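Since the structure comes first, as structure tokens, the remarks are kept for the end.
Only one protein chain is missing from this complex, and each of the others stays in its spot.
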Amino acid sequence: MISALAIMALGAVVLGAALGYASIRFRVEGDPLVEKIEAILPQTQCGQCGYPGCKPYAAAISAGEADINLCPPGGMDGVRKLADLLGREVKPLEAEEKPKQIAIIDEQTCIGCTLCIQACPVDAIVGAAKQMHTIIEPLCTGCELCVKPCPVECISMQPIAENIDNWKWKYPVFEIKRAA
Amino acid sequence: MTHYIFLLVGAVLVNNVVLVKILGLCPFMGVSRKLETAFGMGAATTFVLTVATGASYIIDRYLLLPFGLEYLRTLSFIVTIAAIVQLTEMVIQKTSPLLHQVLGIYLPLITTNCAVLGVPLLNIANRHDFVESLLFGAGSAIGFSFVLVLFAGIRERVEGADVPPHFRGAAIAMVTAGLMSLAFMGFAGLDRYQ
Amino acid sequence: MSWSTPPYLLADVSVRRVMLQVLVALLPGIAAYVWLIGPAIILQLLIATLAALLGEALMLRLRRRPLLLFLTDGSAIVTAWLVALAFPPLSPWWLTVVGVLFAIVVAKHLYGGLGQNPFNPAMIAFAACIVSFPALMSQWPALGLRLSLAEQFGIIAGLAPRVDAMSGATPLDALKTALKLGDGAVDVPTLLATQEVFGNFAGRGWEWVSTGYLLGGLWLWQRKVITWQAPAAFVGGLSLLAGILWAWNPQQFANPLFHLFSGGSLLGAFFIVTDPVSGSTTFRGKLIFGFLAGAIAYVIRVFGGYPDGVAFAVLLMNLCVPLIDMYTQAPIFGMKNPK
Partner (left out) sequence: MLAKLFRFKGGVKPQTNKAISVHEPIGRAPLPARLFVPLHQSIGGAPNPLVQAGDSVLKGQLIGAADAWVSAAVHAPTSGRVLAVEEHVAAHPSGLPTLCVVIEPDGRDEWIERRPVDHHSLPPERVRELLRDAGVVGLGGAAFPSHAKLTPARAVAMEHLVINGAECEPFMTCDDMLMRERADEIVRGIAIFRELLSAREVLIGIEDNKQEAIAAMQEAVLRLAPDYRVVAVPTRYPAGGAKQLIRVLTGKEVPASRRSTELGVQCFNVATVYTAYRALACGEPVLSRIVTLTGNVERPRNWEVWLGTPMREVVALARPRADSSSFLMGGPMMGFEIPDLDAPVVKATNCIIAASPALFPPPPPEMPCIRCGACAEACPHELQPFELYWFARARNFGKTQEYYIFDCIECGCCSYVCPSHIPLVQYFRFAKSEIWAREREKQAADAAKERFELRNARAEREQAEKAERLARAASAKASEKRAPPDPGNKPAPESAPAVDQPPAAAGEVAMTAGDAEAIRKAAIAAAIERARSQRESAQPRNTDRLSAGQQREIAAVEARRAARSTAATAAASGTAAATDSGGAAVPPAGSRRDD
């Protein structure tokens, strides 16, 4: 009985000491996971996930604080990639998935208040005080952050139209079903 | 010599720890979704299992047996394995970040791999000596890695198959594991050939 | 706009035709089988076909897939025939049905049906049944057993008692058992020469069934339905191992010819390892696949606990196919000499 206790205690002390030493000796800081997660996020910086930008959300996912299905611009595709990276289960998106959009300023209504310019996270709006503003379309990420601040509601979100340059070949099965 | 080879090959194929002994199923099902991770898990398990069998043998032979503490075997083995896994992880993380990226997240999982506990216990049940224990441990680990990698290969392929919705994911993986086990039954009797 | 994807020209080929050719290629072997055993095998083929079609229909129905299209593609029938030919010819009807259903439902449709199964369904059926019903699966009709059609029907249907004379063995099994019982006192050449069950060069009568498969297989190769790599490598792997051991100790090990023409060797070589779905698809992959399957089949049938090893060998190699394929990709156009 005594010997059992002694041996188990000895074992515990030896292993504990070894682990304790190792945890000091081999201490590593930093989290490479955040960068990997951030690379998957769409960088719209829209804050729809509840975090101020994509990087904080990535950090929150890495820390296990946030779920992986909070990013509507990333869509189900993004959720799937995150699940794949983190080995978590794929979950349906929290919010509704929308087609890719960009903001359009109705230039007739714009009063040049610069509020949207301040809201835009990627500097995709040009204009000056009391001057008409406009959106640089290729830079717009469709984050919708400029819509609310506008006092005259002249900003609307419009889905990106399909044109010859962004047209994609479709998944063939549908056509086959039609043919059959 | 032939005895050792038979022991090793027997541990890899005939008495495969996963498909014949049905041990270590959790990592087998859990870490086989992708080939790379399966490779990582296999390598990590091979290392830990081999070290653990050696350590367990020493503990059992020189610590537990002399004091008549056989009844503490399971407990002390579990603690030893957990400590080895932890140490290994810390060392790898510090010394080789690259390897840690490959193996890192799988190492803690090994603590809960029943094969790592099962193989040392089998060693004792089969009265293996130190070399035999190590060989049996290594063989089991190689067998584990081998089928894990094969399984991952098949799962990657089945991922693209038109599996009925109710069988997607874990269900079809279970079926596949069962069929693999069936295939491995073909080796039955090979280690008893004289 | 009834179609809209190029190419608008298509060659006149179809899955159905491929499967039909495989069935036709099995006919010489079946003919020899009938000559050897009697019409029982025809009955088994019918039972198996029926079970396969029913199982297929059921699964297609459950999975809401077009019934007619897939029932008529012939793949279920090929599986059924291979199961029937691999099983003992006088096995009870339900054994055949269980085997075929296991093949169709579990090995094929759970993975998504035609073209998606990682394991060869017929071999899964064989392995599952020999593990579950070892006694029934090793009852082969004794040589020279001449039963009438009615008697054979009775046995298969389970109406007539399974006569003692039926508990024969295949030549492979007979050899193995004799060697084991003899415990070193008997040697292979004497056995082969004296016992009636071993015919001219393999097993009496069985060598002709195998020859039938060989003919069918060669025809398939000539028709370009199968390629030469896998069968050649299978035959090579089997005979190489058999040859080495035979050369080392002809008293204890039978010659390669015996091994090639007995058991399921040639059926396996031309109809099982050539299955494109569960087999390897690259040039080198097919060679590796066939060779190792042959070698493992030999090891299992000679050293292992089962009368024949082809089924297990093929399944074990099926396991390896994704890896083999991945590592044997041939370099593509323009990448042969990377500078």
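For reference, chains read A, B and C in written order, and residue numbers begin at 1 within each chain.
One rule holds for everything that comes next: a contact is a pair of C-beta atoms (placed from the backbone, for glycine too) under 8 Å apart; a residue touches a chain by one contact, two chains touch by 3 or more.
Because the structure is predicted, anything quoted here is derived from the model rather than measured.
> Just to confirm, in the complete assembly, which displayed chains does the hidden chain contact?
It touches the following shown chains in the full complex: A, B, C.
> Using the touch definition from the top, which of C:113, C:237 or C:307 touches the missing chain?
Residue touching the chain left out of view: C:113.
> If the hidden chain were put back, which of A:1, A:24 or A:164 would touch it?
Candidates A:1, A:24 or A:164; residue touching the omitted chain: A:164.
> Out of C:148, C:190 or C:329, point to the residue that touches the absent chain in the complete complex.
Among C:148, C:190 or C:329, only C:329 touches the chain that is not shown.
> In the full complex, which residues of chain A touch the absent chain?
Residues of chain A in touch with the missing chain: 29-31, 34, 38, 41-45, 47, 49-56, 59-60, 65, 119, 121-124, 138-139, 141, 145, 162-164, 166-173, 175-176, 179-180.
> Write the list of chain B residues that the hidden chain touches.
Considering the whole complex, chain B reaches the absent chain at 157, 159-160, 162.
> Residue by residue, what part of chain C touches the chain that was omitted?
Chain C touches the chain not shown through residues 1-11, 13-15, 17-18, 66, 69-70, 73, 75, 112-116, 227, 276-277, 281-282, 325, 329-336.
Simple rule for what comes next: only the chains that are shown with their structure count from here on.
> Farthest chain from chain A, going by mean C-alpha coordinates, please.
C
> Pick the chain whose C-alpha centre of mass, unweighted, sits closest to the average of all protein C-alpha coordinates shown.
Here the chain at the core of the arrangement is B.
> Using the average of all C-alpha atoms in each chain as its centre, how far is it in Å between chain A and chain B?
Those two chain centres are 38 Å apart.
> CA centre of chain A versus CA centre of chain C: separation in Å?
Chain centres of chain A and chain C, defined by C-alpha means, are spaced 53 Å apart.
> How many angstrom lie between the CA centroids of chain B and chain C, rounded to a whole number?
Chain B and chain C have C-alpha centres separated by 33 Å.
> Where on chain C is chain B touching in the complex?
Answer in residue numbers: 62-63, 106-107, 109-113, 116, 118-119, 124, 127-128, 131, 296, 299-300, 303-306, 309, 311-313, 315-316, 318-323, 326.
> Show which residues of chain A lie in contact with chain B when the two form their complex.
3-4, 7-8, 11-12, 15, 18-19, 22-23, 25-28, 32, 87
> So in the complex, which bits of chain B are touching chain C?
35, 149-150, 153-154, 156-158, 161-164, 167, 172, 175-176, 179-180, 182-190, 192-193
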